[in-house]
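The complex appears here minus one protein chain, its other protein chains still in place.
Residue numbering begins at 1 within each chain, and the chains themselves are lettered A and B in the order written.
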Amino acid sequence: MALKEVKTNDKHIRNLANIVGGARSILYHKEDLLAYDCDGFTIHKHLPKAVVFPKDTQEVSKLVKYCSDNHLPFLARGAGTGLSGGAIPVNGEVIISLVRMKRLLHVDFENRRAMVEPGFVNLKLTNSISDKGYYYAPDPSSQYCCTIGGNVAENAGGAHCLKYGVTTNHILGLEVVLPNGKIIEIGKNGIPDSPGYDLLGLITGSEGTLGIVTKITVRILKNPEAKQTVLAYFDNVSDGSRAVSDIISAGIVPAALEMMDKTAIEAVEAAAFPVGHPRDIEALLLIEVDGISAGINEQISQILHVCENRNVREVKVAKDESERARWWANRKTGFGAMGAISPDYLVQDGVIPRSRLPEVLSRINKISEESGLRIANIFHAGDGNLHPLVLFDARIPGQTEKALAAGSACLQVCADVGGTITGEHGVGIEKREEMRFVFTDEEIKAQTDIREVFNPDNLLNAGKLFPSPGRCAEIKKEMKEAAL
Amino acid sequence: MSITESDVKERPACTTTSLSNYRWSDPPDENKWADCVHCGMCLESCPTYELTGQEQHSPRGRVHLIKSVAEGKLQVNEQFMDPVFACLDCRACTTACPADVDVGGLIEEARGQIRQAMPLTGYKKAVSKLFLESLFPHQQRMNALGRLLKFYQKSGMQKVVRKSGLLKVMPDHLADMERILPDIKEPVRKKYKGEKVINAKGETKHEVALLTGCVMDVMFSDINEATINVLTRNGNDVVIPETQTCCGALHVHAGEREMGRNLAKQNIEAFKDAEKIIVNAAGCGCMMKEYAELFREEPEWQAKAQDFSAKVEDISKYLHDTGYEKPQAEMKTRITYHDACHLAHGQGVREEPRNLLLDIPGVKMVHMPDAERCCGSAGIYNLTNPEMAGEVLKSKMKNVPEEVEMISMGNPGCMLQMAMGVQKYGRNQKVVHTVQLLDWAYQKEDELRGERDGIKRSQNK
Partner (left out) sequence: MITTSLHTDLNSLLPEGQIITGESKSHPLGNGGFITVFPKTEKEIERVLKYANGYEKKVCVQGGGTKRGFGGLMETADILLSLSKYKGIVEHTAGNMTITVKAGTPFHELQTYLAEHQQKVSLDPAWPEYATIGGIIGANESGPKRLGYGSPRDVVIGLQMVYPNGSMIRTGGKVVKNVAGYDMNKLFIGSMGTLAVISEVTLKLRPLAKYESLMLLAFPEGKFESIRSFVTSLLESMMEPAALELLTPSLSETLTGKKCYTLAISFEDVESAVHYQEEFVRSIQPVQTNLDILHQKEAGAFWEKLYTIGPNGAIDSTAKETEAAVKIGVTNLDGLHVLKESALMQDSHNLVIEGHAGLGHGLCQVNLKGASDDVLQAILQLRKFVEQLNGYLIVRHLPYVLRQQLSVWGEQPCHFYLFEGIKAKVDPNRILNDQRFVGGI
C-alpha cells in the first residue's frame, strides 16, 4: 500500500500532497507514475510529474490554483480509456485524477435528471436507476469503466447515439473549475437554454482544455417500452452497406445500426465473448429498434425485408434478452478483442456521409493492401462513423510508423468525401495534424482563440487537439517516408 | 549490470531479452502481455483499483509495469513489488478482459521474480516460512495444528483467551480471525486412513479421487466429509490418494514458484491413476488446472501437468455434469451465493452451484449484488495485506442481503473471510459450503424416511 508520508525534496510535490491530505492521495515515484504514462492510446508515452487524487471540488480548485500560480502544467484524467491520447501528460503534467470523486449525488426522476461527480462510471448510472425503469443514453463501448467526466471531455458517443444523440445532447448542467481555479456553474439547476453563450456545449467535447468538470447534471431517459435486435449476415460488404442506407431511407430511425467486417468478426470470435458468427461472411449488421411496442413489429418486418432484398445470407431476431446481451457484449468488446489476433492496434474514428460507405470501404481496403497491414472495420454504420482498426506489431521496427500512416490515410479518405476525422474519440494528440484535413489555419485559430479566453497560459492540457505549427509537418513527412 | 533509461532510449523500441530486468528463469511470459491493448475494460472489475483509484493497482497498470521491467524501464524493487503483491489474484480482470489476457498468470510469474530478487527477511520471512514451507505441505503437522486448535477450543482455553482481553492486544486481523475459528473436527484423511476405496452407496457408476486439501481437511473436515457423502450417494467410489499434498496455490500466489513446482509434481504423481480428481476448494482446483503454467521451462512435466489438469473438476461442476439425485426433503431457508473468485473467474463455474442449490426443495435464493466480487480472502492475502483485505471485505459485506440466513460458496478461504465479515459487522448469517447444504438435505431426507419407515414399521406391528 501507499506510503504513509511523503518523502521528497520536491517542494511542489509536498505542497500538492498537503492540498489533497497526504501520501495516500498522491503518486510521485516513477514506478507508480509509469501506470499513467498513457491512456487507451498507447503509441505515445510520457511520465507525469505527479498524480493527485482530490476528493471534492474545493481540492480540485486549490490544486488548479497552485499549478497555475506556480506555472506547473496540469491535466485532468478519469479512467484513462480515451483512444486519442487526451490524458497523456506530454508536458510532464501534474495529473489530477478524478476517480475518487465518484458519487452519484442526486437523482430526480420526476424531472428526469441526475447529478454525478466526474469519476462516476457511465454504466453505473444506468445500473443505479434501472430498477425504476430509467437509463442514461450515451453508451460508449467502454461504458463498463469509463467515467462520465471523461465522457463530457470527449463528448463521447456510442452505439445508441444514432437515435438518442451523443453526450452533449444529454448534459444539462456542469460545475467547472476554470484554469485559474475559479469555480463556476453553467446550465444552472439543469434548466436548458440559460441566457448567454452556450458554454455547456462548448466545454463538452473540449477534451479537458477549457476547464475541469467537477459536477455533471445529465438527462436520464425512460426505458423504451419495447426493444428488438436483428443480426444479419452478408456475403459481401456492399450489400451490407446498401442495406444500411435502405433501412434509413425507409424512414426508420434505429436505436443502433452497427456493422463489422470479416477481420473484425475474426477477432471478436477469437476473443472472450464469441457469438458463433460464421467465419466466411464478409459483413454483419447488428440493428436495434426500440420504442412503442405496437410499432416495433412493423419496423422489424421492414428491416427483414430490406435485408432479404440485399441478398442477406441469414438474418435473425434476438430470441430474448440474454441473446441480445451476448450480441452486444461481442460487439462492445470489439476493440479490446483485437488483442486476440494482433499484438497492437490503432483505431481510427472517421465519419463519412452514409451514402459514400461502399466507396470508402474499398479505399480503406486499398490502404490495407498498400501498407501490408490488416485493417479490421467495426463501425456505427447508421451514422457513418467508421472505426478502421489498423493491426500491427510494435515490436517489429517500422510497423508503428506504418500503422500511423495507414490510419492517417484512412482519415484523409474520410475528409475527401466530405466527412470528418473523428466522430467520438476526440483529437487528443493522435489526430492533431489531421485537423488540417478538415479545417483551415484560420478556422483552427478561431478555436485556439476561444481556448485563450479560458486557458490563457495554456497550462491545462496543452498540446492537445490542435496542430502545433511547423514541427508537426516534419514528423508527418517522416511518417510518410517511413511508410513507403 | 544496471540499465539506465538513457541506454534504453538509444536502442530500438523493441523488446529483446537483453533489455529485460528479469534476471531469473521462468520470467513473465511476453505473449501474455502482448494481448493487452491497454483498453481499460478491466479497471472496474478490480477490487484494489476500486478502493485506491490508482492505476498501478489496476490490472492493466500491473501488466504495464510487468512489461516495463521486461523492457528495462523499471527495476525489480520495492516500488514494483507493492502493486504486484497488492493484487488479490481474484482473476476478475480475466473475466472482464475482451482479449483474454492472463493477468493472474503474469502476476504470479512476476512475484516469482520478485521473491528471487528480493528474498523475504525478518518477520515476514518467518511467517511465510512457517506457513508455506513448514506447515501446509506437511499433513502430519497440519493435523497436529488441528489437534492443537481443537485442544484450544475444547479445553476452555478459547474461553479464557476471549475473556482475558488478550484479543485486544493482538493485531486486529489476527484477533478477527481467532473469533471465527471453525469448530475443529477429525480430518477425513485420518478417519479414512487405510481405506483404499470408500464405496458408493448403491451401484458404482464412477470412481473418483478426492483432493482433501491441507487447510480444508484440518479446519473444515466436515466439508470433506460432506463431499464424500454426496459423492458416494451419487454412485461414486471415492479414493483418497495417500501421497497427495497441498496444491501449492498459496506458494505460487506468494511467488514461491519452486516450492509450488515441487508440490505440483508430488500431486501429479499421487493422482496419476485417477480418472477424475474432485476438488471442493476453488483455489486448489484453479491452481491444479493451471499446473502447466509452472512448467514452461520443463516440457516433459508440462505435458504431464496438462494431462493432470484435464482430470481436475470442481465438485459442483462434476455433480452437474454427471448428474445427481435431487433431494426430497425441504430445507426451508433463504440463502445467497457468493462466487469464489477461483471458481467463477478461475474456472468459469457460476451456474452449476446455483442450480445445485436451487434443486434443494425449500431453498430460496436471494441475489447478492456483485456476487462475483472478491471477498478479500485471496489465499493468505488477508494475512499479508490485512488492511486492503479488510476494505474489500467491507464492501463485500455491504452486498450481503439482510434477509438471508446462509451464505453459500465453494471455497474454504472465502468461508473464513466471510465468517469474519459476519462476525465483524454484526451480521447473523451462517457461512456454508454448497456441498454441505446438499449433504444436509440428503441427511434430512434420510431422517424423514427413517421416521416414516419407523412409523410404518410401528403401524405394521
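Side notes on the structure shown:
We adopt the following convention: a residue touches a chain if its C-beta (ideal position, glycine included) is under 8 Å from a C-beta of that chain, and two chains touch if they have at least 3 such contacts.
Predicted, not measured: the structure shown is a model, and the values here were computed from it.
Under the touch definition stated at the start, the shown chains contacted by the missing one in the entire complex are A.
Interface note: of A:68, A:385 or A:461, the residue touching the hidden chain in the full complex is A:385. In the complete complex, the hidden chain is touched by one of A:18, A:58, A:127 or A:189, namely A:189. When you scan A:40, A:54, A:85 or A:157 for touch with the missing chain, the hit is A:157.
Residues of chain A in contact with the chain left out of this view: 109-112, 133, 154-155, 157, 161, 165-166, 168-169, 178, 182, 184, 186, 188-202, 204-206, 222-225, 245, 248-249, 251-253, 291-295, 298-299, 351-355, 380, 383-385, 418-427, 431, 435, 438-439, 442-444, 446-447, 449-454, 465-466.
By definition in this document, only the chains that are shown with their structure count from here on.
With centres set at the average Cα position, the gap from chain A to chain B is 38 Å. Those residues of chain B that touch chain A in the complex are listed here as 12-15, 34-44, 52-56, 58, 61, 64-65, 68, 73-74, 77, 79-80, 82-83, 86, 95-101, 385, 387-388. Considering their complex, residues 1-2, 27, 29-32, 34-40, 42, 51, 53, 79-81, 97, 99-100, 102, 119, 121, 142, 144-146, 271-273, 333-340, 343-345, 394-397 of chain A touch chain B.
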